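Missing here: one protein chain of the complex. Every other protein chain is in place.
Order as written gives the chain letters A and B; numbering starts at 1 within each chain.
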Amino acid sequence: MLDVKTLTARYGRAQILSDVTLSVGENEVVALLGRNGAGKSTTIKSVMGLVQHVSGQVTYDGQAILGRASHMICRAGLGYVPEERRIFGELTVEENLEVGRREPRADAPEWTFEHLFELFPNLAERRRNLGKQLSGGEQQMLTIARTLMGNPRLVLLDEPSEGIAPVIVEQMATIIGELKREGLSVLISEQNLHFARIVSDRAYIIEKGQMRYEGSFAHLDAHPDISTRYLAV
Amino acid sequence: MSAVLAVDALAKSFGGVHAVDDVSFSLDKGEFLALIGPNGAGKTTCFNMLNGYLKPDGGSVKLNGRELIGLPPRRIWRLGVGRTFQITATFLSMTVRENVQMALISHHRRIYDLFSRATRLYVDEAMALLDLVSMSEQAERPCSELAYGDLKRLELAIALAHEPDLLLMDEPTAGMAPSERIALMALTAGIVEKRGVSVVFTEHDMDVVFAHAHRILVLNRGQLIAEGTGDQIRKNPLVQEVYLGGGSVFEGAGHA
Partner (left out) sequence: MGFYLAQLLTGLANASSLFLIASGLSIIFGVTRIVNFAHGSFYMVGAYLAYSLVTWLDGGILGFWFSIVLAALLVGVIGLVVELIILRRIYHAPELFQLVATFGVVLIVQDATLAIWGAEDLLGPRAPGLDSAVRILGEPIPEYDLALIAIGPAVLLAIWLVFHRTRWGVLVRAATQDREMVGALGVNQAWLFSATFILGSFLAGLGGALQIPREAVSLQMDLSIIGEAFVVTVIGGMGSVSGAFIAAVLISVLNAFAILIFPQISIVLPFVVMAVVLIVRPYGIFGRPGSEHGGTEDPDQPLRLLSGKGAMMLAAAVMALALSPVFVADFTMILLVDVMVATLFAVSLHFMMGVGGMVSFGHAAYFGVGAYAAAMAVKLLGLGMIPAMLLAPFGAALAALFFGWFCVRLSGVYLAMLTLAAAQILWGVTFQWQDVTGGDDGILGVWPAAWASSDRVYFYIAFALCIGGIWALRRAAHSPFGYVLRGVRDSRIRAEAIGVDTRFHQWMGFTVAGAFAGLAGVVFAFSKGSVFPDALGIAQSIDGLIMVLLGGIHALAGPILGAAAFVLIEDWVTRLDYWRVIFGGIILVIVLLAPDGIAGGVNRLMRLLRRDAA
């Protein structure tokens, strides 16, 4: 469904990504593992059209999307959940969701306010509150809900477990499971191997901008040297 | 032995909400203390009161017997409190060495010198500090080109420039890979031991906390709900409920 081939990104003189290749299949949850600065976020942002100076090929459903404006990529069916949450603090919860709302599409489940409030009961209670009044965990939920309002087929989750309490991370795992049940595909960037193992089907490991591993978690567990070398777990 | 840091009945409210409520603790020389708790528990508020960015509603913070409340951050720094930030804060338009030199220039009270060449001051001292955190090879690189983990180490070197008695580290390993986290904290622990510095740090990575903290304080809704060693905290049912959860997402609590 998503095919990334020989993706290369530069920032100034530094090469952030070199020849990154990965794919995400239909209704699959794929983890992109790596340490900080390895290139996880850059990969996800490049796919989403948020990085300048990138080259390579990114195809989604057979159409080349690299180089398109990020709003066009979103409209093609990709949803982006940023690492820093980036909710609109001066807008209410409902208005935040409204910004994310897009027309329903035939090939993806349609999300409504009601449906999302079922999945995120905390948000339902606070629908008229301003984004900035929410707690960190609630903001994390809102940023996912907001992206789902765009009815994506593929969700890109950038470091969803970073900087939040373990209890909320557990909720996050439940939600990702829910998305998979709804038929969505998910690409998730993570440093937390334990969390990634719980939620995803298979893994990639990226280090210094290069892809180092592609395969199952079982294989990773059987060969601890891989994660030691590239993730330094 | 008298405490390096003595915090007594510290309190702060924002619009009627008790962000920090009657928090007291003390810290001995060379002690490595972790402050943990859920988001919004008051860790950052607590920290900002220790380093002077926030004025508490009540309570006292004493460093070696001297009251810190009411002093601006820069005065607290001069009294011997160093700090690192959750999101690294460095001078991006300078080289690695210049960043450390800035702290040394300030420590030696030369910041109003209008004539000397800044880059030629305290070069050896700066290099020695960079050596301490294994950054001396990168001394001439622009700070803006550094990898995140290196920035964290640079911050540590900056924080040590004025030979502090106390180091405040706000989520020192946020945004780092697991092994880098352990490495950074091991490095910190080594320096702490060598120099007799005391450290208070906040942290979300329980593996880091359990591996290095001599003592752990748990905050929830502004109050201290538990205090003890790693084992005691891990087994505390209240802490499990409000913070640690079932323990499936971190290694220390025994992932199956």
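One rule holds for everything that comes next: contacts are C-beta pairs under 8 Å (C-beta built on N, C-alpha and C of every residue); 3 or more make two chains touch, one makes a residue touch a chain.
What you see is a predicted model, and the numbers here were worked out from it, not measured in a lab.
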Quiz item: Which is it among A:A38, A:V58 or A:C74 that touches the chain not included here?
Solution: A:C74
Exercise. May I ask you to list the residues on chain B that touch the chain which is not drawn?
Key: 51, 72-74, 77-78, 83, 85, 89-95, 98, 101-103, 105-107, 110-119, 121, 142-144, 158, 161-162
Quiz item: In terms of residues, what is the contact footprint of the unshown chain on chain A?
Solution: 12, 48-50, 69-71, 74-75, 80, 82, 86, 88-91, 95-96, 98-102, 146-147, 150
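The rule is short, and it goes like this: only the chains that are shown with their structure count from here on.
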Quiz item: In angstrom, rounded to a whole number, how far apart do the mean CA points of chain A and chain B lie?
Solution: 31
Quiz item: Quick one: in the complex, what on chain A touches chain B?
Solution: 12, 14, 34-38, 135-137, 161-170, 173, 191-195, 198, 228, 231-233
Quiz item: Okay, in this complex, where on chain B does chain A touch?
Solution: 38-40, 145, 147-149, 171, 174-180, 204, 206, 242-251, 255
